[in-house]
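This report refers to the structure that appears directly beneath it.
The complex appears here minus one protein chain, its other protein chains still in place.
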Amino acid sequence: MPLVTIDDIPVEVPEGTTILEAARMIGGDIVPPAMCFHSKLKTSGGYCRTCIVKVEQGSAKDPRPIPKPVASCRTTVMDGMVVRNITSPENLEARAGVVELLLINHPLDCPVCDQAGECHLQDLGYEHGKEATRYEFARREFEPTDIGEHIKLHMNRCILCYRCVKVADQITDGRCHGVINRGEVAEISTYIEKAIDNDFSGNVIDVCPVGALTDKTFRFKSRVWFTKPVDAHRNCAKCCGKVRLWYQGEEVLRVTARKDQWGEVEDNTDGTTAWICNECRFDKKNTTDWTIEGPSKIDRHSVISANHYETSLRNIKADTLKMMGSVPHGVKVELGTGALDPNNLHK
Amino acid sequence: MSKKLLLKNDHIPNIHQLAVYRAHGGYAVLENTLKNSNPDHVLEEVKKSGLRGRGGAGFPTGLKWSFLARPEGVSRYLVCNADESEPGTFKDRYLMERIPHLLIEGMILSSFALGAKTSYIYIRGEYFYVARILEAAIAEAYAAGLLGKNILGSGFDHDCYVQVGAGAYICGEETALLESLEGKRGNPRIKPPFPAVAGLYGCPTVVNNVETIAAVVLILELGGDEYAKIGIGKSTGTKLISASGHINNPGVYEIELGVPVEEFIYSEQYCGGIRGGRKLKAVVAGGSSVPILPAELILKTANGEPRLMSYESLGDGGFATGTMLGSGGFIVMDEDTSIVKNLYTFARFYHHESCGQCSPCREGTGWMEKILHKILEGHGTMQDIDLLWDIQSKIEGKTICPLGEAAAWPVAAAIRHFRSEFESYVQNPENIKDIKHYYRLQN
Partner (left out) sequence: MTTSEQIVFSKESLEVVQKMMLRYPEGKHKSALIPVLHIAQAEFGGWLSAPVMDYVASILMIQPIEVYEVASFYSMFNLKPVGKCLIEVCRTSSCWLCGAEDIIDHIEKKLNITVGETTADGMFTLKAVECLGSCGTAPMMQVGADYHESLTINKVDALLEKFKSEDKQSRYC
């Protein structure tokens, strides 16, 4: 198994592992940010360039450095490879440059954006961005459009990560949206304002790292940090039926797929990805539709976890039980074993 | 050092016709090779010749060929890159228009060496009429048994097709070209895998420039060793140079690599000096993406040695004082030229041609164009010059494909060598020349 060293931390990984995956195995601050890579989508990654790292030594066999920064999400490790991410000021500087460029045309309309609070671009800007923009020209603008009944496209916010296009390609039949036009004015579009007529189209919302594709049933209802995520499931003929419900009070405001600590849709126990169908996502907004498992584990360093789960385990238990108490009579409650495991909680 | 190999017959009337081409020795090399030689021998000769890719990157062709994967039962392809779009470059168009059969002969020979049963010539859509010329020549070749099944009784089968693009500079990047050839957007692929392993339709593929493939015919005619004696050092053979701008004799010239730049600019045999007897201000020596050099640095290296038209000599001094041979697009500017405005036309070009796939290029090319426009409108500040420098450094090396560098280098070089001109535009906007109409076009 190849041995790779990332920021002076050695890790042995299976053949074919990418630098990003290897860094995720190590975990912590050395994991490069990834806006366009999504581990559940084939051929994703390589576009946004935020995950760039410096390869100081190509491999044990050929120790020469790679002259340019590489996209860690699309570069396979070699035995003896030495990689620098946060221990290279030069690399951090290069990443800051990419982040600045990603933001010059971004509207920074976080106060009215439904993604705020769980936006990867917000995190990225916070960690790697500059205090002020040096861009003084008009930002490019598109009119918001509807992609069907339930999905809103705010192209102004899009960073062209291609994740939604990969979803459309890989998990729905007869893709009808894609990237049209070229260069700076390239946009996600159906070209003739077609609805995405597919049971799994809503998954484009879950993979969108920014607020470009949002759930119209959740539009302007609340802020992410005012809602409480709860894992739940139902028997669904179309999908795995395993979801995350986002409660405000007793009302389910939003249903999403379950995401892992990297913000990527989780796997089912059988190794398939837990994509959810549109019926589960858009039509099942009553607690009675679901079997509640318990509060979601939110590992990601996000305001979502900050608001609810930072207190002691006891508080969490209390919170959970309180919430259970609010579940209407007759709904079966299963205590998720993982939910109360302190190892799974945000530190 | 006039040396005509590729263009030795370009003056012959109707050389584009098969009969005329054959009457002047055309396809003799192919016939001889198919009858008396084998693919390995062809590869050996190309390696020995030291031929370097003529599209711009200058990568050794023999080495590129030797990387081609040869798994059992999988088709291999040769694709000719005729998407010539680098501003300042028009040599492939000339070669294809004048002597289409030289390219076709090269395609068959190279395919024979690579074991490719099918090849495509991907030509930019705007060269529509050239595509027609190539198609006519290919039809002639089929009719004469030079293409198709069992070529000249050798048992070698080969089909060659012309594919037109539709207006996208980026399709000159080999993986974008392959995407386009597959009927997709010209978005460069993320490498690895390289085309030699997974190229067209996922099969092992070699992509070579028009001039490179045509040169294979000459290499086999002369022998690799003889070819390698032409030129200077590692810059072997001849090179087509597209000369344009403020010179008396713009056009395509075949030079033996190693001709002094000064001779190339001033000799009657080549550019014939600067128009109107003006002074030379600057040269972009290898197509829009290579660093611009001021007169003193293009004529002589920083060490005071005469600069030669070769990969090494033009590169002497690195980017601090040197440039690159690139595609051989040689753009000459006289003393009245606004370097800032010329740079603006490049920046506008790269902004227009960015595919938009990766963020630094998509966002950065437009930003640079806007700042240059601002400076040219008389609203620039000193900080804008530094900002331009900073933006180009943030694009360079951070992108999926070399378009990032192509967009960044001209900006960096213009500021490096002509900063005072930028500053004078900022400090005294009245110094901004009547950049629009300064050329005084004649009726």
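For clarity, chains are labelled A and B in written order, and residue numbers in each chain start from 1.
Quick note on the criterion: contacts are C-beta pairs under 8 Å (C-beta built on N, C-alpha and C of every residue); 3 or more make two chains touch, one makes a residue touch a chain.
Not measured: the values here are computed from a predicted model.
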| query | Which of these touches the unseen chain: B:G26, B:G50, B:G165 or B:G380? | reply | B:G165
| said: For a quick check of understanding: of B:T33, B:S111 or B:T337, which residue touches the chain that isn't displayed? | reply: B:T337
| task | Just name the one of A:P67, A:P111 or A:G174 that touches the chain not displayed here. | result | A:G174
| remark: Given A:S39, A:T190 or A:T214, the correct residue touching the omitted chain is A:T190
| note | Residues of subunit A touching the missing chain are 174-182, 189-192
| remark: Contacts from subunit B to the absent chain lie at residues 75, 84-90, 93, 118, 120, 124-129, 131, 159, 161, 163-169, 180-186, 201, 242-246, 250-252, 284, 288, 329, 331, 333, 337, 341-342, 345-346, 348-349, 352-353, 355, 436-437, 439-443
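The working rule: only the chains that are shown with their structure count from here on.
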| field | subunit A to subunit B touching residues, read off their complex | value | 45-50, 52, 67-69, 71, 74, 76, 94, 97-98, 100-102, 104-105, 134-135, 137, 159-160, 179, 181-186
| task | Write out the stretch or stretches of subunit B touching subunit A in their complex. | result | 168, 185, 190, 192, 351-360, 362-367, 370, 387, 391, 393-395, 397-400
